[in-house]
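For this view, one protein chain was removed and the others were kept in their places.
On to subunit A.
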Amino acid sequence: MEEEEEQQQQQKKGKKKYYSIIVPTYNERLNIALLVYLIFKHLRDVDFEIIVVDDGSPDGTQEVVKQLQEVYGEDRILLRARPRKMGLGTAYSHGLKHASGDFIIIMDADLSHHPKYLPSFIRKQQETGASIVTGTRYVRGGGVHGWNLMRKLTSRGANVLAQTLLWPGVSDLTGSFRLYQRSVLEDVINSCVSKGYVFQMEMIVRASRKGYHIEEVPVTFVDRVFGSSKLGGSEIVEYLKGLVYLLLTT
């Protein structure tokens, strides 16, 4: 009996988890190269693959990815392109189809999600056994750089509104830097229909309603072009529509 248990434990230790990092891109020639370099720099003793879902970028993003494949290997970097811009939600399910990891990490290519936080996502998941680990900007150790007062105000307002109406159980609903257990992502992604960053909110709210164990880790978010992520009137309307939609359907 004891021997068997020992063997099982050894097997557990021996079988390392495999991670698939899905990165949707559109015209991210420089950023994707920097991102791949930084991922390999910060994930040294982790088995992982990077899946780039490129929506037919005209700037030669795909050529750069092919050059990166020559440096790091075609088994580590997968290019799964689509012919034209088809949206974020479908980019994730497209990447998921080609992913072979036990865990899926989703991040943006524009370096607003820094790969140096990846080890803390993985550690948090291993410590807690969570189904989802989501990056949050609104706790100690997290933060945002490059937002003007107006952007901060809308962000806070949107957050208070969502927290009061939806009781989602997570502090950062629209952040999209997340780690999912594969089966959980497959389950949640199919029930989501929203677009844009409302999609991120719908994913986490639906996962929370389904009772999945969600943990948070602090991340920072650097807007490299000051004030580039302006929230216009149409985005605010989209957000409010998304909020009502989630109120009625979850």
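Just so we're on the same page, a contact is a pair of C-beta atoms (placed from the backbone, for glycine too) under 8 Å apart; a residue touches a chain by one contact, two chains touch by 3 or more; residues count from 1.
By our rule, contacts and distances are computed from a predicted model.
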Omitted chain (choose from "Trafficking protein particle complex subunit 8", "Geranylgeranyl transferase type-2 subunit beta", "Aldehyde dehydrogenase domain-containing protein" or "Dolichol-phosphate mannosyltransferase subunit 3") - UniProt protein name: "Dolichol-phosphate mannosyltransferase subunit 3"
Residue, one of A:24, A:101, A:142 or A:175, that touches the chain absent here: A:142
Touch list for subunit A against the chain that is not drawn: 29-30, 33-34, 37-38, 59, 64, 67-68, 71, 111, 114, 137-140, 142-146, 152-153, 156-157, 159-161, 164-167, 209, 220, 222, 224, 246-250
